[in-house]
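One structure below.
A single protein chain has been removed from this complex, and every other one stays in its place.
Chain IDs A and B follow the sequence of writing; residue 1 opens each chain.
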Amino acid sequence: MEFLQQLVNGLALGSIYALIAIGYTMVYGIVQLINFAHGDIYMIGAFVGFFAVVKYGLPFLPTLLLAMLVCSVLGVIIEKIAYRPLRNSPRITALITAIGVSLFLENVVRWRLGPDPRPFPELFSVKVFSLGGVQVSNVQLLIFGVALVLIVILQFIIYRTRIGKAMRAVSQDQDAARLMGINVDRTISVTFAIGSALAAAAGILVGIAYPRIDPYMGILPGLKAFVAAVLGGIGIIPGAMLGGLVMGVAELMVVGFWSSDYRDAIAFAILIIILLIKPTGILGKNQSEKV
Amino acid sequence: MSLLSIKKLSKSFGGLIAVNNLSLDIQPGELVGLIGPNGAGKTTVFNILTGVYPPSSGEIWFQEHSLVGLKPYQITQKGIARTFQNIRLFDNLTVLDNVRIALHSHSAYRVTSSFIRSASFKKGENSMRRKAMEILKIFKLDDKYDEIARNLPYGEQRRLEISRALAAQPRLLLLDEPAAGMNPQETQELMELIRWVRNAFSLTVLLIEHDMSLVMGVCERIYVLDYGMLIAQGSPQEIKSHPRVIEAYLGEEVATVAEDQQH
Partner (left out) sequence: MADTNQVNQMQIANVENYPRGLRWVILVGVLLLYLGILGLKESGSLNPYHIQILCLICINIVLVVSLNLINGFTGQFSLGHAGFMAVGAYVSAFLTRNVINQLTFSGAEWLVTLEKAGLFLLVILAGALVAAFLGVLVGLPTLRLRGDYLAIATLGLGEIIRILLINLDVVGGARGYAVPKLTNFSWAFWLMVIAVLLMVNFINSTHGRACISVREDEIAAEAMGINTTRYKVMAFTLGAFFAGLSGALFAHLFVYISPQIFGFLRSIDILVMVVLGGLGSITGSITAAIFITVVMEMLRQLVELRVIIFAVILILVMLVRPQGLLGNREITDLFRRKQRGDPDEPAQHQKAV
């Protein structure tokens, strides 16, 4: 019973990781950049939600959409200013820049809003259902629902629209895509926009489920989501979803059956193990280097 | 006794068979050419020989030792050095450092000596520097020892790459299109230099060339690859008149013409 309960809780947490991980994996797939600032976009999403509810009293859905919109704009701006000029630089240069962007976002928020955690306003009164001994809350159901809807929309965009086709083309070969008349810059912008919007959604969901938000809340979930993306096979969207769920479940199993002290360590342990055993991830294919 | 003996070597990448059941033998002191049209698998053979890729199947024997499963640096230390088709110098380092790095595995003093700059450090560094300068002198690069490699003109980069390979003190030298991008006169000089080096250092040389006419003058024996398979071997005269070779090269010319028309 304990196991099933942790499984349900883990899947809820994992859905949130999955939403963040998709953004990581999309960006990596298209520009081979570990967008270190992605976790901070998620944090900003939560803060946008916070102000939307507290200041303007918006209900859930408009709050969600507003946060997604703000964050996609932010993601596009960051890409334009900080990453685009470095597109042909060594990957490490871009990674250092991304770390810089991450520190910048965290500390600007901390500077303006203070370091203390704030309680996220209650949008729903929590109801808990019992299904054969396993407790499921309406918030968890909401997380599953929102994650599912967003992923379906994402799949639709990627496989049924022109821009989705362009994204797939650019991730295969930027130069060839450009020669085929695809606007590569715009495609990359859209990728950042979508990834950031998903992170924002995750931020709102976390605000509702674990109602404390602070400027550094993005660091650990960001890293864990990155691990999830690597676990599933970086650049592969279904891999990111799978990786996110596995991460969430693994984390809560550690909490449930061992000690909550190590819940953060498990992510890095998984990362190092997967990198050593199969660096291409669960769903990834092995590639050998061309000389 | 063969210096190098390749037996039934195959390599496939996914579905693509890059090298198919290749066998060849090289005797000590020979200057052998490996030719074939673009994409015939020549460079793949080099990459397998030097341990960059593992072979899918087959055997490689060098001086009675199997090379299969060895790391590239171990193969180099056994006496095989190479150059690269698309020049891979240590771009940001000086000409001298490029050569000294290749001398490393033969003349290294202990790490502890380098921390305290002991007598063996000084002796080792001086001897490495002398050896490096000697090699650079042969390739007329000694005046440029302090230049950054990437600032050298193209022809000198090619020469530096060969000097660097020589500094690794090989018995077998693998040259991957050493004359690529050179004009006919430079090519001629290079070919003479290769022959001279082979004699002076009592080396064995295996040389890849895309352009068949080039190797005819310098190589004593030639292997021809097409689609990963050995289609001919023999003296330059035999190769020149070999029907399958002509066919392979003709086919390529036709393909090139067709490609040009498309653009």
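What we mean here is this: contacts are C-beta pairs under 8 Å (C-beta built on N, C-alpha and C of every residue); 3 or more make two chains touch, one makes a residue touch a chain.
Nothing here was measured: the structure is a model prediction, and the numbers come from that model.
Contacts of the undrawn chain with the visible chains, over the full complex, involve A, B.
Checked against the full complex, the candidates A:L7, A:A82 or A:V184 give a single residue touching the omitted chain, namely A:A82.
Within the set A:Q5, A:N107 or A:N138, the residue that contacts the chain not displayed is A:N107. Note that of B:V68, B:I148 or B:A180, the residue touching the chain absent from this view is B:I148. For the chain left out of this panel, the touching residue among A:T97, A:S171 or A:S196 is A:T97. Shown as candidates are B:K7, B:R129 or B:R195; the residue that touches the absent chain is B:R129.
Contact between chain A and the absent chain runs through residues 34, 82, 85-86, 89-97, 99-104, 106-108, 110-111, 115, 219, 223, 226-227, 230, 259, 261-262, 264-265, 267-269, 271-272, 275-276, 279, 289-291.
Residues of chain B that touch the chain left out of view are 50-52, 71-73, 76-77, 81-82, 84, 88-94, 97, 100-109, 111, 113-117, 121-122, 124-126, 128-130, 133-134, 137-138, 142, 145-148, 150-151, 164-165, 167-168, 200.
What we mean here is this: only the chains that are shown with their structure count from here on.
Separating the centre of chain A from that of chain B, both taken as means of CA atoms, is a distance of 48 Å.
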